[in-house]
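What you see is the complex with one protein chain gone and the rest in place.
For reference, chains read A, B and C in written order, and residue numbers begin at 1 within each chain.
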Amino acid sequence: MINFKIDYADGAHPKILEDLLTTNELQTPGYGEDDYCQQAKTAIRSYLGTQSCEIHFLIGGTQTNLTFISHALKPYEAVLSAQTGHIVTNEVGSIESTGHKIIPLPTVDGKITCDTLTSFFKQPRTMHMVTPKLLYLSNPTELGTLYSKQELEELTQLCHAHHLYLYIDGARLGSGLVAPSNTLTLEDYARLTDAFYIGGTKNGALFGEALILTNPLLAENFRLNMKQKGALLAKGRLLGLQFLTLFKDSLYFEIAHLANQRADELRQGLCHLNLPFFVQTQTNQLFPILPNKILTELSKTFTFTLWEPYDETHSVIRLITSYTTSQEDVIHFLHTLANLYKKDALN
Amino acid sequence: MINFKIDYADGAHPKILEDLLTTNELQTPGYGEDDYCQQAKTAIRSYLGTQSCEIHFLIGGTQTNLTFISHALKPYEAVLSAQTGHIVTNEVGSIESTGHKIIPLPTVDGKITCDTLTSFFKQPRTMHMVTPKLLYLSNPTELGTLYSKQELEELTQLCHAHHLYLYIDGARLGSGLVAPSNTLTLEDYARLTDAFYIGGTKNGALFGEALILTNPLLAENFRLNMKQKGALLAKGRLLGLQFLTLFKDSLYFEIAHLANQRADELRQGLCHLNLPFFVQTQTNQLFPILPNKILTELSKTFTFTLWEPYDETHSVIRLITSYTTSQEDVIHFLHTLANLYKKDALN
Amino acid sequence: MINFKIDYADGAHPKILEDLLTTNELQTPGYGEDDYCQQAKTAIRSYLGTQSCEIHFLIGGTQTNLTFISHALKPYEAVLSAQTGHIVTNEVGSIESTGHKIIPLPTVDGKITCDTLTSFFKQPRTMHMVTPKLLYLSNPTELGTLYSKQELEELTQLCHAHHLYLYIDGARLGSGLVAPSNTLTLEDYARLTDAFYIGGTKNGALFGEALILTNPLLAENFRLNMKQKGALLAKGRLLGLQFLTLFKDSLYFEIAHLANQRADELRQGLCHLNLPFFVQTQTNQLFPILPNKILTELSKTFTFTLWEPYDETHSVIRLITSYTTSQEDVIHFLHTLANLYKKDALN
Partner (left out) sequence: MINFKIDYADGAHPKILEDLLTTNELQTPGYGEDDYCQQAKTAIRSYLGTQSCEIHFLIGGTQTNLTFISHALKPYEAVLSAQTGHIVTNEVGSIESTGHKIIPLPTVDGKITCDTLTSFFKQPRTMHMVTPKLLYLSNPTELGTLYSKQELEELTQLCHAHHLYLYIDGARLGSGLVAPSNTLTLEDYARLTDAFYIGGTKNGALFGEALILTNPLLAENFRLNMKQKGALLAKGRLLGLQFLTLFKDSLYFEIAHLANQRADELRQGLCHLNLPFFVQTQTNQLFPILPNKILTELSKTFTFTLWEPYDETHSVIRLITSYTTSQEDVIHFLHTLANLYKKDALN
């Protein structure tokens, strides 16, 4: 089976394994108090344009989201999220399990607009409602789309006006940062958010997410909440070392670039076949609309995600690429698809 | 100010105070282990057509909802609710504070339809989603509408098919039970739900809701969860006595009937003035649409709830009646409104 | 059966019922926004020597404890409590249900000493331990003993030194305030704590506890947490009115004084019979040590709490008095006990 389903189907980027091997015998303190963690933080900070923000390394995205959000909020405070947000749909109620409501907002192409947010705050409020306190965005979104610098700046302003923290889930931040249409740098993220995370798991690491706490009020005692939530890795060095490998040179961006390149080739091929898309993306996720009748045949060779029914006879599928996707895989997929169409036309 | 805002603006029905006075000196055990509680349960059970269900008396609606739902669900299980449901909008995230997600569903006139529920279960599900396990309905709904017997029977069947508990919030059950269009008896509620509560606070009691646990699996150790959630009244006799007073004869229904009667008079008067309604109701809540420009004037004499904007120049308001609303109050309101319209027409 | 088991076996003090009756028909806003609540707060504040603290009325002790403590603490912060504390032993894990650990400390006669607290803070601490942030005391303690002004002042100083909030559970504060040995005024409580509550349920009210938030940092948005925890009574006026009745004159203290007087008579009678006590108290709880063989006979006429085994043949029991305990009840109890001893001596 050829994988277009997930961007974490491999072990890790060879450079990471290489560095793990080289450093394996060294004895270091536990729980992230080692030198690799320090060096990785320094490497990342050099991209943020500030030395003041606190950085923590956690293991996965759901863990990062729940640990951060439960740390930031008081019991009666709630999260605003796109209704397509990962914390709404795919984390088994992890935020609610820490006691907090998520208020789902409608989206355009997976994005929350300023209009949506403004409308929300115009609704009459009573003293029996939760206090919205944190806006959760994913960038790229769960639909592979990107917020522009202007959009993010405007959302940040709205957040300030309504006393909301702005937190960005960067599970696939790499793919976003190197997308052709991207207008946001890591420096921008640091400047415009209260916190965000740089995803490692879906960008070549064995595992790991780097959480950047740019608002110092949210940094106090954060490690205690990490430990409580089971998010403090005993051999924290493994996280430090991986992020050091990814950020000491520009490996993080190279890996993301490879994923985007394969996605581009796939996108162009699908366009060439005149396939419509559910949503236009420039990152490593594609959402073509396919006739149901070829899906079974296609899934004999390729894995992908059945996203949602489009109409009676068509479905939206999600194709995802990674740095491990080969050009051959892309060609194979497009070729197979073309043949299935042809066969179908002959019938 | 004349109250059309809440149906709990008084102390309690005189009969209740009378019985409190008569029994005041008697010494009883605490925490609901007294005779009045037993007698009240017997009185209520005589309406349920079954002696087997467990009954507990709690203090308020939010408390009853959070205590029951947190008892019924496992950590990864969620609630389905109308997006207009009280637990979604007006309880400061109390259900989430016990760890459980609420999935809001779209409604028609405040009601969840079988179609909505069926559509929800047709959506593709992944192994990273919460398990929907409980359907929360309010009857009457937060918009004053009523589920019919047929609707409830069909929803019950769907719940069984999808392994959902069915729980009904009966904060205003009294008004529903005696509404002209009502087709559901307390016996039906006991037969068709896993649990429901009979609201006392909004029907003449000082406070108190009677939770009926018709599914014995949900009854085990319920008192422990009540105590943990601060829901076990020390002088539980006060709850027992009130429900005994309400249910030993038919006082509960008489109180509700009075509220509905006043609502009827108000409804007819508003119709007579050709006022449109946001939603058609037959219970003690009315949702007329009024021009914004008369609201300020109206609110000098009457309290009511500004429900939501209707259009640029009109708003939906909620008027509510209770057994303490007098015919004079209704006439006064209609008269004032008529005059404001007349004045407006002259301008 | 004659009750020496609980001090909440009656309805309420007749004055309270009288005032409920007089005000019953008045229509007031809900949720504690009525005049009675305001007046009650003013009445209570006149005893506190300060106008600045916020006051909220809740329904019961467990509810007050869990609502306040969950409001005061961050997720990784914990409570220090006497191991005999009510929140440790008798509230079904309510504090833990809101996510917080309680660290139980050893006691002397139900009291935490400065030595105990100092020793606790001398223990080596690691970065994987909860942060102790709140000291929970009960006064009177669960053993009926009292902290003196000097003891409380020293504990307050220690709390300041260790950045602990000091919170006092005053379920039976009335009995403490009027005890012969008492050295603490309500003004002292307000001055020395961050929060405390004045118990109504066990001092003549139908129900109700007045929570005094003396630390303004802990007051912010407290009502939201009350609503979330199901602790905001719809007809809040009932709480306001009761505390107004109790505090507009000195009824609260008179009720407590009556309870203590009966306890004194009982104490003297037991001493006269040469009965040893498990702990010396001056409030309305007594802990005599009785031979097991007379307990069964005694419990045919009187209710009391079997506290704990003392030795193979003796048990500690708890006797409690209230303003409803009559002198006849006390005499009856002492007489019965004397006879049982006599009978036993003859055998």
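Everything that follows uses one rule, which is that a residue touches a chain if its C-beta (ideal position, glycine included) is under 8 Å from a C-beta of that chain, and two chains touch if they have at least 3 such contacts.
Keep in mind that what you see is a predicted model, and the values were worked out from it rather than measured.
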Hidden-chain contact residue, picked from the options B:71, B:86, B:202 or B:318: B:71
Candidates A:8, A:307 or A:333 - the one touching the absent chain: A:8
Contacting the left-out chain in the complete assembly, out of B:201, B:228, B:242 or B:321: B:228
Touch with the omitted chain, as defined above, among C:129, C:279 or C:295: C:129
Residue of A:101, A:237, A:262 or A:318 in touch with the missing chain, whole complex considered: A:237
Footprint left on chain B by the chain that the document does not show: 31, 70-71, 74-76, 98-99, 127-128, 130-131, 221, 223-225, 227-228
Where the missing chain touches chain C, by residue: 75-76, 78, 89-93, 96-102, 104, 123-124, 126, 128-130, 306-308
Touching residues (missing chain, whole complex) on chain A: 1, 3, 5-6, 8-12, 14, 17, 20-21, 23-30, 59-64, 66-67, 91-94, 97, 201-202, 206-207, 224-225, 227-235, 237-238, 303, 324
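We adopt the following convention: only the chains that are shown with their structure count from here on.
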Rotation in the CA alignment of chain A with chain C, degrees, nearest 5: 180
Inter-chain pair with the most contacting C-beta pairs: B-C
Computed distance of Cα centres, chain B from chain A, in Å: 42
Chain A and chain C: spacing of chain centres that average the CA atoms, whole Å: 51
Distance between chain centroids, defined by C-alpha means - chain B, chain C (Å): 34
Sites on chain C at which at least two other chains make contact: 98, 224-225, 227-228
